[in-house]
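Only one protein chain is missing; all other protein chains are in place.
To keep things simple, chains are lettered A, B and C as they appear, and every chain counts its residues starting from 1.
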Amino acid sequence: MKIGFIGMGHMGEDMARNLLRAGHPLTIYNRTRSKTEALRREGAAVADSPAQAAAAAEVLITMLADDDAVRDIVLSGYPGQPPAIDGLPREAIHMCTSTISVAMSRELEAAHQPRGQQYLGSPVLGRPEAAAQRQLWLIVAGPQAAVERCRPIFDALGRGFSVVAPDPWKANLVKLGVNFMLASLLESFGEAFALVEKAGVDVRQFLQVMNDGTFRSPLVENYGNKIIEKSYEPAGFSMRLGFKDIRLALQSAIEENVPMPLTGLLSDHYLNAIAHGHGDLDWSAIAEVSRQAAGLSQPLRAGG
Amino acid sequence: MKIGFIGMGHMGEDMARNLLRAGHPLTIYNRTRSKTEALRREGAAVADSPAQAAAAAEVLITMLADDDAVRDIVLSGYPGQPPAIDGLPREAIHMCTSTISVAMSRELEAAHQPRGQQYLGSPVLGRPEAAAQRQLWLIVAGPQAAVERCRPIFDALGRGFSVVAPDPWKANLVKLGVNFMLASLLESFGEAFALVEKAGVDVRQFLQVMNDGTFRSPLVENYGNKIIEKSYEPAGFSMRLGFKDIRLALQSAIEENVPMPLTGLLSDHYLNAIAHGHGDLDWSAIAEVSRQAAGLSQPLRAGG
Amino acid sequence: MKIGFIGMGHMGEDMARNLLRAGHPLTIYNRTRSKTEALRREGAAVADSPAQAAAAAEVLITMLADDDAVRDIVLSGYPGQPPAIDGLPREAIHMCTSTISVAMSRELEAAHQPRGQQYLGSPVLGRPEAAAQRQLWLIVAGPQAAVERCRPIFDALGRGFSVVAPDPWKANLVKLGVNFMLASLLESFGEAFALVEKAGVDVRQFLQVMNDGTFRSPLVENYGNKIIEKSYEPAGFSMRLGFKDIRLALQSAIEENVPMPLTGLLSDHYLNAIAHGHGDLDWSAIAEVSRQAAGLSQPLRAGG
Partner (left out) sequence: MKIGFIGMGHMGEDMARNLLRAGHPLTIYNRTRSKTEALRREGAAVADSPAQAAAAAEVLITMLADDDAVRDIVLSGYPGQPPAIDGLPREAIHMCTSTISVAMSRELEAAHQPRGQQYLGSPVLGRPEAAAQRQLWLIVAGPQAAVERCRPIFDALGRGFSVVAPDPWKANLVKLGVNFMLASLLESFGEAFALVEKAGVDVRQFLQVMNDGTFRSPLVENYGNKIIEKSYEPAGFSMRLGFKDIRLALQSAIEENVPMPLTGLLSDHYLNAIAHGHGDLDWSAIAEVSRQAAGLSQPLRAGG
């Protein structure tokens, strides 16, 4: 299956590599061209523009940072660099794996439709390690036929996928909801750990009791340990991106008239962290805001 | 091992039954005597007072609703009913499995010590079903020797246990921290589900994506389904008890000078539910407060 | 002084009337033309487009609902209706009295400057009654010379004004800050009144004690009474507009990395009210959200 792939960031490069290894002919594009070098050596073709990456693709995958990047790359292009939508053939599929707003997802659907292109909302769950190890989980929404055609891609990228709806934007809403749940978990970790630590109870013991006794979740264990070890760098998913997603969730909440008090609390704590220069740490460092508020002032250290 | 057991409520009766089945001679007490009848028929002796239940015990287990009940039963007694502490032999162990405040736990330790009695903080994780199925997890804190002597009891009650510290109150603090984490999870469920539901996305799909894709936790699955099915009655653990535990967590947070903004949010939502007559529903019904705030007004139904 | 005035809503018509009464030749414009009829009879000229209203003006005043309305009227125009900026003479002054975002204010400044037009940020404090009674307070920011030239206008519109800075957008930020303070006051009223009412204390007594004993503020008295009497209709300033301003304040807070937990709380309560169909009530009705949460369920009535 001929695949175009745009976006060689933390997640994208490893995802693209897995497609290459699965035997799919791959044309890649990244705005900063140097980041395409590794995959070029492994056999990928490198395009000169988003449109060129899309031109030969049966499926075009985009993995970009945010709404603005998606708009620039897919819809507007840069000077001398026509956008992906201008190159993508009729009947080809755009799988947009970025975490974008519901509004942006609808805008993409509306742009692809009159051109006879297919569009799938397909954000992914999992951090860079999961991308590298083919352990992502894909949230997919869009026309049934397009979903079916992309199955080999889902298999090459992750350990499973869920098809949530025929409307592509619903996959994006689900992704925002999941990230909201994770951010809430991290916040509750921060508060509980601060209490336990100040009371002189061993935080590792607390985490173990909680996970063995109730959650029994590898995610809870991993995030709990990240916080205990303060291994916030390099960020698998940064504060700044976490904040972006909470704001996107809030934006959807406002559209739907849904009060979500936790989004306000999370938003404040991200802003606090960003105001103190920690915007590039892993988003689990939100726990440090609670520690700081409690007067537990050991400075952050770069993690392993 | 000769065991006294006080408190035949939702949890206590099934815990006591498991001890009986494991072959331990058991003397039980409950203030409302009729609740001792079932176990009496299965072979337990029934005491006339807390002191009598304790009198022959190597280990006295209490499973009571809150601080006040523990103080009445263990320390003060009722008219004509001397308290457990007056009957408990020197060297015998009091295993207090109730979720009580850190202050109450310290008070118990201080009361037992001069009498040469041992005291273990040993609150349990798990709902009534888990108690019945020997699937509890025990959080244990106290002197090493007493912990060792109680191992056969831990084995008869649950699927595992954690020893967290030599200070008994630390087990209680850990329990409060875990319940805070669970209450926070339920709150975030409520907010996320309200958003997803109003946006027209299938809530079951959302839950499945979240759990398959990230948490991979049976607890998350169970609680998520409870909320989706609105099966809030009978309560495994009621709003009112959940509220009590959040207030105990807040009380510890105040003692330690730890701001915990989530406790304020949780406290408000429990009060809201209680103000509307829902204090006896399962604590997972906190999700309904978010639904109501979002204008999703289907009334609660009794669950299966 | 020849004045153009655009926007004949709740506030605008009365403000324009006061200018007319003060003897200033006035040309007015409103998108829905019928709303210009009263002032036409009182002597105002009526323009056919925003550009025409601006064409003869030494000072153009706009009083419009929000950023979008300002952008349409001033910068973009409607089909067949050129925008105000195309009509406004060089050296003329645009006094923008609407409550708009800081970003929009900067956009206006950047648009006027290359055309040699002056621009003042001049949002007003006061509700429609105050506008009618010449009791507004103007918050003014912009070049000193332009401020001086507009003094007769300030005098005709209100009881006083403050000049806050040479940068026009700073007047808008100050306005958002003041509205945030007022919304916070209304929220605290709602919570305190709910407590006092449920405890069986007379709410009027409470208000009087508070104001006589501490605030001694006519505003506190007026808003307190509005809430006690539930006189939420017609809205002097609606929930929906209050929510808009809190979101604009939050937008500025995000730009400046300032956590403002009260904005989250306010935002949730506005959304709650809007989700229940109360978006068009006066913004003081935010107090009803707290009453409802407390189980005080008397329905809202239209007020006097």
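Keep in mind that, in the parts below, contacts are C-beta pairs under 8 Å (C-beta built on N, C-alpha and C of every residue); 3 or more make two chains touch, one makes a residue touch a chain.
Predicted model, so just to flag it, every value in this text is computed and none were measured.
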Item to check | Residue touching the undisplayed chain, where the options are C:D14, C:E107 or C:E187 | outcome: C:E187
Checklist outcome for this item: Touch assignment to the omitted chain, from C:A131, C:V174, C:A273 or C:A287, lands on C:V174
Next on the checklist: Using the document's definition of touch, tell me which of C:V70, C:C96 or C:L262 contacts the absent chain.
Outcome noted: C:L262
Item to check | Interface residues of chain B (partner: the chain not displayed) | outcome: 247, 253-254, 257-261, 263-265, 267-269, 271-272, 274-275
Next on the checklist: To test your reading of the contact rule: which positions on chain A touch the chain that is missing from view?
Outcome noted: 261, 268, 271-272, 275-277, 293-295
Item to check | Contacts of chain C with the absent chain, listed as residue ranges | outcome: 102, 125-126, 137, 139, 160, 162, 164-165, 170, 173-174, 177-178, 180-182, 184-185, 187-189, 191-192, 194-196, 198-202, 205-206, 208-210, 212-220, 249, 252-253, 256-263, 265, 290, 293-295
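Rule of thumb we're sticking to: only the chains that are shown with their structure count from here on.
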Next on the checklist: If I count C-beta pairs in contact for every pair of chains, which pair wins?
Outcome noted: A-B
Checklist entry - From chain B, which chain is the farthest off, judged by mean CA positions? => result C
Item to check | Whole-Å separation of chain centres (CA-atom averages), chain B against chain C | outcome: 53
Checklist outcome for this item: Averaging C-alpha coordinates per chain, one finds the centres of chain A and chain B separated by a number of Å equal to 38
Checklist entry - Which residues belonging to chain B are in contact with no fewer than two other chains? => result 261, 293-295
